[in-house]
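Here is the structure we will look at.
Taken from a larger complex, these chains appear in their original positions, while the remainder are omitted.
We call the chains A and B, going by the order they appear; numbering starts again at 1 in every chain.
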Amino acid sequence: MSTASKTPRELAAILGGELDGEHDAPITSVAGLREAGPSDLSFLNNTKYAKLLKETRAGAVLVAASWEGEHRSALIRVENPDAAFAKATELFRPAPVRRLPGTAASAVIGRDVVIGKDAHIGENVVIADGVHIGDRCEIHPGVVIGEKAALGSDVVLHAGAVLREHVILGDRVIIHNNAVIGSDGFGYSVDAAGVRTKVPQVGIVRIGDDVEIGACVCVDRARFGETRIGNGVKIDNLVQIAHNVVVQDHAVIVSQTGISGSSVVGRHAILAGQVGVAGHLTIGEHAVVGAQGGVTKDVPPKTYVWGTPAQPFEQYSKSLAHVSRLPKLQQKVAALEARIAQLENAES
Amino acid sequence: MSTASKTPRELAAILGGELDGEHDAPITSVAGLREAGPSDLSFLNNTKYAKLLKETRAGAVLVAASWEGEHRSALIRVENPDAAFAKATELFRPAPVRRLPGTAASAVIGRDVVIGKDAHIGENVVIADGVHIGDRCEIHPGVVIGEKAALGSDVVLHAGAVLREHVILGDRVIIHNNAVIGSDGFGYSVDAAGVRTKVPQVGIVRIGDDVEIGACVCVDRARFGETRIGNGVKIDNLVQIAHNVVVQDHAVIVSQTGISGSSVVGRHAILAGQVGVAGHLTIGEHAVVGAQGGVTKDVPPKTYVWGTPAQPFEQYSKSLAHVSRLPKLQQKVAALEARIAQLENAES
């Protein structure tokens, strides 16, 4: 395929190391010690993981020149395993794709569209009327951009991403494949019979500079006003951001997390994977919510919470420990009961 | 951008109110008190939230004429803050997009396709053979509709949505961007060696009238027969509906919920965010499952359940309270133990 193939001996020569052990099969990739197979080069940069050298299936492992210990694979001894691994990574990485400025013939561009200098508009892209695309943007195949959306400079929209009408992006924003920015918020009025009528979602989404948004993420437009993503925010795949949410600068939102309507995620806050946040709450600055946590009330700044309902980490850990000791507590109470019965018998 | 800009003084004049306080910076949007920044107009319609007026960063806040209390922002006093806010929302909303009847030149239309009166077929849409599109439907750019799918009238399919072959939609259905209706169910036979073989998924998906389906939702086609979504059902983003599920009329399914194969969600039932429902279960009519709940057995009608495994809300709340009191219980048992030991010593 697109990657190089080297024997461990060749690799040792290229990386300025010394081969220790026999392994003739070609190496075609790099991997961590746990995940590596016979065609992978791996590395040990922290002796904490030395026991993995007894188990790894790697074809060869980069270790420090002086390293001693049990191992299964061929070793390549080098001065600096970290640096050598970085070099090997470059060796096996596929050549990066370059996208030239210009607009593909198959792209469909609406009226009153402004396309900045050196922008690349890929195949089958659809850009509606009144859109503004900044300098050096890359719009990949099949992207759809709605009416009057505005992109800053150096934005990358990956294939299949959809920006709905009036969405505003800052500079250097990256949006991954099939993400959706600006779909309608989930809002209905409900009558006495329990029948719901759509509440128009007439707001927009505004995204700051240096934001990265993962694949299949959904960011809903505001019911009114703006759903806001601040500068430097990083959002992983499959995250849900509801209408009128505000994610402040430099917050981090890990995969499959969901944030309900009108909640605020403070600056530098971190929401780990699969977290849920109820509506109209505030997650304080620098707060952290542990994976799968369910946030049902405000989280103070700099607090680490976990669990459903989310509570301070120490308290939650203590609860978990107490729960795991319940069988013992049950036994202890039974024993006390017996001793009391004996005392009562003696008494009577 | 596409929105208006007004000073608080101009806004007060437009909304028939009185400005109280100084703030010259332009207002360009509307927002709730928690999320608002200096360029937002906000509003206080319920004195319950009055304390937010001490913290809000809003540029100006609409309040009732007679309101008194601590506040940070400029106020605009009006007769009816709710009505004034609605008016302001219209002022700052972007103009709605109008889609004209007709079929874009870049759309690819198969054989034996029926397109109703005044329907709009957008750029790069692909419609396979034998599809039926009702009157006044809007099919947005990049949508793909499979063979013999049938859409009622006034259906809106947002950019990137996929309807697979033979899917049937009622009237006034809205499907948001990159949602998938009719992908194969997850079904395999497994041999003694643990190797799986695909079980053909030969059924369809049938969706009723007035249904709204969020972005990146997946509704699988039936193994046989039909996966069914009733009338008036509302489904939020990133929801998973497995094969042969039945969602009855007017049920509500919030973001990131997953419903396993052949389960039935009763009329008017509500599944909050990130709920999981195991297979072959029935959620009764008007039942509610709390956020992140994991449903492992049938839920009776009109019951509110929470937790994993899901249990009646009161019972689950009581369990949570007991767990939080465990440290105290542990201490109490230790104290009893000491007192018994003392009694035993006295005895002997």
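Methods note: contacts are C-beta pairs under 8 Å (C-beta built on N, C-alpha and C of every residue); 3 or more make two chains touch, one makes a residue touch a chain.
Only a predicted model underlies this, so the values are computations on that prediction, with no experimental measurement involved.
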### Task
Report the copy count for the entire assembly; 2 chains are displayed in place.
3
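Please note the rule applied: only the chains that are shown with their structure count from here on.
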#### Entry: Turning angle required so that chain A lies on chain B, C-alpha fit (0 to 180°, nearest 5)
120
## Note on the structure
Residue positions on chain A within touch of chain B in the complex are 108, 124, 126, 128, 142, 144, 146-148, 150, 160, 162, 164-166, 168, 178, 180, 183-184, 186, 188, 194-196, 198, 202-204, 216, 218, 220, 222, 224-226, 228, 238, 240, 242, 244-246, 256, 258, 260, 262, 264, 274, 276, 278, 280, 282, 292, 294, 308-309, 318-319, 322-323, 325-326, 329, 332-333, 336, 339-340, 343, 346
### Task
Spell out the residues on chain B that touch chain A in their complex, using ranges where they run on.
1-3, 29-32, 34-35, 40, 89-90, 92-94, 96-97, 104, 106, 122-124, 140-142, 158-160, 174, 176-178, 212, 214-216, 232, 234, 236-238, 250, 252, 254-256, 268, 273-274, 286, 291-292, 320, 323-324, 326-327, 329-330, 333, 336-337, 340, 343-344, 347
